[in-house]
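Here is the structure we will look at.
Below, a portion of the complex is reproduced, with chain positions unchanged.
As written, the chain order gives the labels A and B, with residue 1 at the start of each chain.
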Amino acid sequence: MAKFKELIKSIEKTNADLFQKDFLLTWDKSPEELEYVLLVAETLKKLYSKNISTRCFDSGLAVSQFRDNSTRTRFSFASAANLLGLTVQDLDEGKSQISHGETVRETANMISFLTEIIGIRDDMYLGAGHTYMKEVGEALNDGYLNKVLPQRPGIVNLQCDIDHPTQSMADLLHLKKTFGSLENLKGKKIAMTWAYSPSYGKPLSVPQGIIGLMSRFGMNITLAHPEGYGLIPDVVDLAGKNAKKSGGSFNVVNDMKTAFEGADIVYPKSWAPYNVMEQRTELLRANDHDGLKELEKQALANNAKFKDWECDRDKMDVTKDKSALYMHCLPADITGVSCKEGEVTAEVFEQYRLATYAEAGYKPYIIAAMMMTNRFYDVADLLNFMKKRDMPRVY
Amino acid sequence: MAKFKELIKSIEKTNADLFQKDFLLTWDKSPEELEYVLLVAETLKKLYSKNISTRCFDSGLAVSQFRDNSTRTRFSFASAANLLGLTVQDLDEGKSQISHGETVRETANMISFLTEIIGIRDDMYLGAGHTYMKEVGEALNDGYLNKVLPQRPGIVNLQCDIDHPTQSMADLLHLKKTFGSLENLKGKKIAMTWAYSPSYGKPLSVPQGIIGLMSRFGMNITLAHPEGYGLIPDVVDLAGKNAKKSGGSFNVVNDMKTAFEGADIVYPKSWAPYNVMEQRTELLRANDHDGLKELEKQALANNAKFKDWECDRDKMDVTKDKSALYMHCLPADITGVSCKEGEVTAEVFEQYRLATYAEAGYKPYIIAAMMMTNRFYDVADLLNFMKKRDMPRVY
């Protein structure tokens, strides 16, 4: 791991400004800003490993709103808040008066009087999650500018319909650590591919987040999926443009093995086809249970045609030196372990199991870095102060 | 905002003793005690705005028990606890063994071994909420006197069947700030009026809290509601007596516009008629679903006769200088926004929207002040210590 001083120097060198800016989509940020977040995350991890407290809040709330289930991100958010001294307060819509017909504008202000950060997961409806986060942000601007709020809480996207930046940034940090530097990622081939799963309706935000982010750093990206399993077209376009700009490449194929050929990294993961998600969104909105059942039946039947989209030894063997890095956001559908037939064979998963855990282990620090860069202007200075203060985390 | 030193001086001057006394009903407290809470809340807000930590607990629980939904009060309670250094632990009856037939006396002690504050919302049943809070208080006395508890936690009423003191006190602070001082409220006319809502069963505690509190400060109160929509008679009587004593007045009318005439402040808000709440309480207790449905149907049909009880421009125009201050505890039923026809027109609400947000923004500080005055004998001294300590809240 890099030395503390080197990390601070690198942070000071980045031309990054994330102060008081929401973190909703990685492609809204410059490469320097993304690197800045990685460096702050690494520094926080370093201080943690040296048992140095990184508390920078004596009080303050970190509000979480999970409109979908979560283990990893929930615990990562809680860990990040706790690491900086914030207290998590969950906005549980079932226990609130939001069903009384309260507006987003109002709720956003009501939960923010003493709040520093709001983390939101809203990934169920296409066209909704990102829009909702922007709406919350505008409401907070309105409240802050009109002096209703003493501070303007920052928003961290904990997964929306478009992007999953805390995941993709943790993945990027994992790649940086595995390959030595962001520079070293240039020219590396990553295969982001669909994989078979016995479930349906999985969000598109992980593959979209991956192609949207990795295309910023000169990587050669191959997106692979069966015909009809496309992602949001705008994001695919964006990935192509990003790749061009950063000196990498981007192409789409309809065969898993082709995508794996010569790959340095593979990311096989199931998702629902874009058009299925669109139909599902409409049916969910219409509360059409029969329609949803019928859609699920069709979608699962369609999935079943592509059971050979499994990450197995045979396919791993066509990757670079037969030893591409396998990645997954977890939990993976592991054949014979968590399901009968799934995304990956037990043998391949087991080989990379600990690596995927390490990958997940970056998320608390990434979220803490997103919180910190949002709330503090001179983060390098603050980290230096923490180092000098030398307060033990555990006595 | 008043200077810190002036606030401290004013606190020192109040002849108030709230140390180790539960805050259940505002009318159990003297005007000096109520002013004391406002002053402490203002001082906490001032310190917050200057980024000075107001932590006065290194550990300790603030237990919340919400027997009804809540967003605003839940977040205000969490913010207040966090501001002072306490950790919220929610008593969720669904996840506890209380259904095993445990007595209130026992539960109250079991959750209190390391607890400083217990906040309770219990507003569903007439005759129950306040009684429950007193029962909890007696159980805590019993436990403390018998050395089962190392401290006697203080109770804060987060809304009962009779009063909603954290709301009414936040409202009072809003009025103090808007009109310059409590002194300036003397002779001001406030119209606390029923308003139409497409829902039924809303608690009586807000209007009761308002007439019970504002009548202490020499205001002229007009309570307005359709015939048959009365409040708990005892509270109405009390408001009349209070008003007399404080040099104000209190009257009841059955017309919204009459109530608005010449008013400095209007508070249009729906509630269920007292006798409907009584029937509802009996039916809820008997678990009579059909009875409840029938009651709701009747109540809604009755409500519908009074759709003209809407706060609109026409009625606002008969208030003092056509510009009375509009108040609401939120969320309001806004015509065309959160419902088809409701308590207030979108145009009037929008004019005062930010003011109602500011009104709500006092609640965290009011609750923190209630906690602090309950736990510390010399609060002025403690606030001075915080100022001198000058520990940053955000580093």
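Here are a few things to note about the model shown:
Everything that follows uses one rule, which is that contacts are C-beta pairs under 8 Å (C-beta built on N, C-alpha and C of every residue); 3 or more make two chains touch, one makes a residue touch a chain.
Every value quoted in this text rests on a predicted model; they were computed, and no experiment measured them.
Here 2 copies of the chain are placed, and the complete complex recorded in this file has 3 of them.
In this text, only the chains that are shown with their structure count from here on.
Here the spacing of chain A and chain B, counted between their Cα centres, is 41 Å. On chain A, the positions that touch chain B within their shared complex are 55-61, 63, 87, 89, 91, 95-103, 106-107, 109-111, 113-116, 143, 146-150, 375, 382, 385.
The residues of chain B lying in touch with chain A in their complex are 48-49, 53-55, 66, 69-72, 74-76, 78-79, 82-83, 85, 87-88, 199, 330-331, 333, 337-339, 354, 357-358, 360-361, 363-364, 391-395.
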